[in-house]
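For reference, the structure is listed below as C-alpha cells.
Only one protein chain is missing from this complex, and each of the others stays in its spot.
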Amino acid sequence: MSFRPLHDRVLIRRLEGEEKTKGGIIIPDTAKEKPQEGEVIAVGPGARDEAGKLVALDVKAGDRVLFGKWSGVEVKIDGADVLIVKEADILGVVG
Amino acid sequence: MSFRPLHDRVLIRRLEGEEKTKGGIIIPDTAKEKPQEGEVIAVGPGARDEAGKLVALDVKAGDRVLFGKWSGVEVKIDGADVLIVKEADILGVVG
Amino acid sequence: MSFRPLHDRVLIRRLEGEEKTKGGIIIPDTAKEKPQEGEVIAVGPGARDEAGKLVALDVKAGDRVLFGKWSGVEVKIDGADVLIVKEADILGVVG
Amino acid sequence: MSFRPLHDRVLIRRLEGEEKTKGGIIIPDTAKEKPQEGEVIAVGPGARDEAGKLVALDVKAGDRVLFGKWSGVEVKIDGADVLIVKEADILGVVG
Amino acid sequence: MSFRPLHDRVLIRRLEGEEKTKGGIIIPDTAKEKPQEGEVIAVGPGARDEAGKLVALDVKAGDRVLFGKWSGVEVKIDGADVLIVKEADILGVVG
Amino acid sequence: MSFRPLHDRVLIRRLEGEEKTKGGIIIPDTAKEKPQEGEVIAVGPGARDEAGKLVALDVKAGDRVLFGKWSGVEVKIDGADVLIVKEADILGVVG
Partner (left out) sequence: MSFRPLHDRVLIRRLEGEEKTKGGIIIPDTAKEKPQEGEVIAVGPGARDEAGKLVALDVKAGDRVLFGKWSGVEVKIDGADVLIVKEADILGVVG
C-alpha cells in the first residue's frame, strides 16, 4: 500500500542500529538538538511559490537524510515506523 | 443536502473502526501527535495566490487522507460526523 | 436603512430555531469549536491583492453559511441581530 | 484649522446621543465587542501596495461609519472629540 | 551640524508650551494613548518596496506632526530635544 | 587583517570619550532607549529583495552613525572593540 504526502511533506523511515551510516556520522549524546538519520520513502509534489507554481523538493525517495529529532508526525505503514515531516525540517543528505 | 466549503477548506468524514484502511497504516497509541484517517466529501475552490488567482486544491472528493487530530471544526451533516479542515492540515493521501 | 460592509467584511443575520436548515446540518453540543448558522445580508467589495486590485468575495447576499461562533462584531439593524464578520471566518455555504 | 491624516489613517468625529443614526442601528449593551458610530472628517492618501503605488481609501469625508470601540488615538480639534483610526478598523458605512 | 536619518526614519523636534499649535488641537489628559506634537527637522530617503525601489516619505522638514507618545529614540542635537521615529509612527500633519 | 560582513551587516567601531562628535549630539542619561555613536569600518554587500537582487546598503566605511545600544554582536579585531550590527539597527548618519 502507498501513502502520497501532500505539498512539501516527506515520508521518512527512521534508521536504527545497524542500518545507520557506518563510521561517518556520529551524533554525540551531548548534542543540544540531536538530529536523527532516516531514509526518504516518498515525497510530496512540492510547495507553491507566490505565483502558485509548484517548486519540486530537493530530496527524493532513497535519499539518506538527517532531520530534527522533534520534527514530524509518527505513523506505522506496513509495520515500519515512518514519519511525515516538512522538507524544511531536513538538514541535509548523507552520502 | 450539500455543504460547499469556502477557499482552501475541505469537508472530511472521519473513518472509524472497520472502515479504516486495513493492514497498511497503524497509528501508534504512543505517537506524540496522533493523526486521524478520513474520507474527503467536498473541497473548496482553492486559496488565492498573491495575484488573486485561484490555486485548486490537491485533494478531491473520495480521497482517503490522514490529517492532524486537533484540526478543524466538527459538524454533523445528514447524520454523519464531518470536519471542516484547511487543506494545509492534511498530511497526505492513503492508497 | 442599509449598512455597506468595507473590504472583505460580510453582514450576517444569525439563524435561530425554526429558521435553521432542517434535518441536514446538526452542530453537536460537544463540538470543540461550535460553528453557527446564518444568512448573508450584505457583502463588502472584497480584499485587495498585493497589486492593489480588488478580489470579489465568494459569498453573496442570501447565502446560508456556517461561521465560527466567536467571530465578528454584533450590532442590531432594524431590529434584527446581525454580525459583521470577515469572509475568512465563514466555513462554507449550506444548500 | 486642519489635520491631514497620513497613509491609511482616517479622522473620525464620534457621534453621541441625538446625532446617532435614528431607528436603524442599535448596538446592544451586551455586545462582546461594542462598535461605535462616527462621521469621517478627513482621510489619508491611502496605503501603498507592494509596488509602492498608492491605493486610495474606501471611505470619504462625510461618511457615517461603525468602527471598533478600542480603535485609534483620541485628540480634540476645534473643540470636537476626534479619533485618528486606521481604515482597517472601520467595519462599514451606514446609510 | 547635521543628522541624516536612514531609511524611513524622521528626525522630530518636540514642541512644548507656547510653541504648540494654538487653539486648534488639544490632546485631552484622559486620552488612552496620548499623542505629541512636533516639528519635522529631517527625513530619511524612504523605505524600499519589495522591488528594492525607494518610496519617498510623505512628510518633509518643517511639517508640524502628531506622533505616538512612546515612539522613537531620544537624542539632543545642538541643545534641542529631538526624537528619531519611523514615519509609520506619525499620525498626521497639522496645519 | 580584514573582516567582510555578510548580507546587510555592518562592522562598527564604537566611539568613546574624546572621539565622539563634539558639541553637536548629546545622548541624555535619562533617554529611555539610549543610542550609541560609532564609525563604520566595513559593510556587507546588502540584503536581497524579493526578486533575489542585491540592494546595496545606505552607509559606507567612514560614516559616523548612531545605533541602538543593545544592537549587534561584540568582537575585538586588531585590538579595537567592534560590533557587527544589521543596517536596520542604524538610526542615521552624523555629520
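Here the chain labels run A, B, C, D, E and F in written order, and each chain numbers its own residues starting at 1.
In the analysis below, a contact is a pair of C-beta atoms (placed from the backbone, for glycine too) under 8 Å apart; a residue touches a chain by one contact, two chains touch by 3 or more.
For clarity, every value in this text was computed on a predicted model and none was experimentally measured.
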Of the residues F:L15, F:V55 or F:I77, I need the one that contacts the missing chain. F:I77
Considering the whole complex, which of A:E16, A:D49 or A:D78 touches the chain not shown? A:D49
Tell me where the left-out chain touches chain A, residue by residue. 21, 23-28, 31-33, 35, 49-51, 53, 55, 58-59, 66, 68, 87-88, 90-95
By the contact criterion defined above, which parts of chain F meet the unshown chain? Give residue numbers in ascending order. 1-7, 9, 11, 44-45, 48, 50-52, 73-78, 81, 84
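The rule is simple: only the chains that are shown with their structure count from here on.
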Counting hops between chains that touch, how far apart are chain C and chain E? 2
Taking each chain's centre as its mean C-alpha position, how far apart are chain A and chain F in Å? 41
Averaging C-alpha coordinates per chain, one finds the centres of chain D and chain E separated by a number of Å equal to 23
Residues within chain D bordering two or more other chains: 50-51
Using the contact definition from the top, classify how the chains connect: line, ring, star, complete or other. line
